[in-house]
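Heads up, one of the protein chains got dropped from this complex, but the rest are sitting where they should.
Here is chain A:
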C-alpha cells in the first residue's frame, strides 16, 4: 500500500505529459500544481476533483467521509447522464460531528458502509477521504479493506483530502485509485476486436450519446468509459480493451499511460469537439484497432462515415455563415477546447478576437497559431475586470466560457454561452457542433440585447436636464442668440471665414458661383470650396423663404 505522499509524487512524475517531459529532473519533483495563492485562488480542491472524475460511475455508491461541508454543499451539482442506474445521484456522507472529530470517525465510516449495503446493495462503494478525517488520522484504506472482506464487496478508498492540492490533482488521484483497486479485477463476458476505452470522458448532458451512434454504426464497442455513464463491472474489466482514447488529457493521463504500460493498450489524445477533431478521432480509433488486429475494412467504413457526417454538418452550418459575418467571439476556456473550439468557430464564420491559453500546453498553443495565424491573440491570464471592459467596449460580440465567468459577460449586457461542464446543451461530435452554432446564433441574434443596452429613461432625462442648464441650452431658447451663434460658425476647418459673411455677400450681391463668393469675401476657396457650393445650392430656397 502506497502512502498518499508517494502517490502524489508518482502522479507528478508523469512521462505521458508533454509539459512534464520538458522539465528537468528537479523541477519535475516539485510537481506541476502551482502554489495556490491565498486570497486570490479559485477552483476546486483535490476531493472535488476526485468526486468529479468518478461520480459518473452510475451504479456505484459514492460515500464521502467528512463533515457536512464536503458533500452537503456540493452534491447534485453536475449533469452527467446515466443510461441505467441512478444510484450515483444519491448522496452519501458520514456527516462527521464534533464527537467524531474527538474520538475518530472510523467506526462511523464502517457503520455507514454497512448501512449503504443493507439499503442499496451496490456493486461497489467508493469512499472519499476528505481533509478532516485525514487530519485526525482516520485510516480509510484499512476500513475499506476490512469492509471489503467483511461484506464481500469491493469498497474502494479514494484518498483525496482537499488540502493536498488542486482539482486536477484530485482527478489523477481518482485515476490512481481505479488503477490500484478496480481495473483488471474482473473479466468481461466476451471481447471483440473492436473494444475500446474512453478515458476522461464524463458524458455531461449525455453528450457521449451524440457520438456513440457513430461508433455503434462502425461496430466499435465502448468496453468501458471512464467515467461517463460507466458501470463498476465495465471499468473493472477495462483492461481487455484493444485501444483507448484519452478524451480529457488533463484529468486522467496517468490512467491511459499506465494501462498502456500494464496491459499494452495503445492510446491517443483526441476530442470530439468540432468537425475536424471528431473526424481525426474516429480515424485514429479505427487505425489503432486495425493495428491491433481488427479487420482492415474498418478504415474504409470509417472514412465513409466521416465523409457523410462532415458533409451533413457543413451543410447544416452553411446557413449560419452569412449571419455570423463580422461577428467577433472571445473564447475563455482551457486545454484542448482552446483550439478545438477555435476550429469549430472558424468553420462557422465567426471571427476570434482572442482565446485563453492559461491551461494549454505548448502543443495546444502551436495548434492555435496554426489555426489563427502567427499573431493569434492568446490570452495568458485575463482579470474579470479586463474581460468586462473588453465586452463593454464591444470588442467582442459574444463570449464563450465556463460558468464562473458568465456574469462578467452578462452584466456587460453581452451574449454569453457556456461551453464548460455546467452547460445544459451537449456539443459533441458532428451533431453537437451544429447545436453549438445554433446556440451561438440564438444568443447573438436575441432582440433583448439592444433593449438592455439602452440607457434608463432617467439617465436620458438627466442628460436632457443637464443640457437645459448649459449655455448651449440658453442659446437654443433665444432665437436672436441662436442666429448670431449660427452665423458666427466658421464654415470650414481652415477657420478663415464665417457663415454670416458668406450669407451676407450672397444676399447683397445675388452671387451664384464659388468664384463670385471668393471675390466678395476673404474665403480662400481651397478647402472651403465644397462647403460654399453647399451653401449656394441651398441658398435660393432659404432666401425665398426669407422673402416670403
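We take it that a residue touches a chain if its C-beta (ideal position, glycine included) is under 8 Å from a C-beta of that chain, and two chains touch if they have at least 3 such contacts; residues count from 1.
Keep this in mind: contacts and distances are computed from a predicted model.
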Problem - "NADH-quinone oxidoreductase subunit NuoE", "Cytochrome b/b6 domain-containing protein", "Nitrogenase iron-molybdenum cofactor biosynthesis protein NifN" or "Phytanoyl-CoA dioxygenase family protein" - which is the UniProt name of the missing chain - result: "Nitrogenase iron-molybdenum cofactor biosynthesis protein NifN"
Problem - Among A:40, A:469, A:495 or A:522, residue touching the chain not depicted - result: A:40
Completion exercise
Answer key for A:11, A:53, A:80 or A:96 versus the chain not shown reads A:96
Problem - Missing-chain contacts mapped onto chain A - result: 35-48, 63, 66-77, 89-98, 100-101, 108-116, 119, 131-132, 135-136, 161-167, 384-385, 388-389, 403-404, 407-408, 411, 413, 452
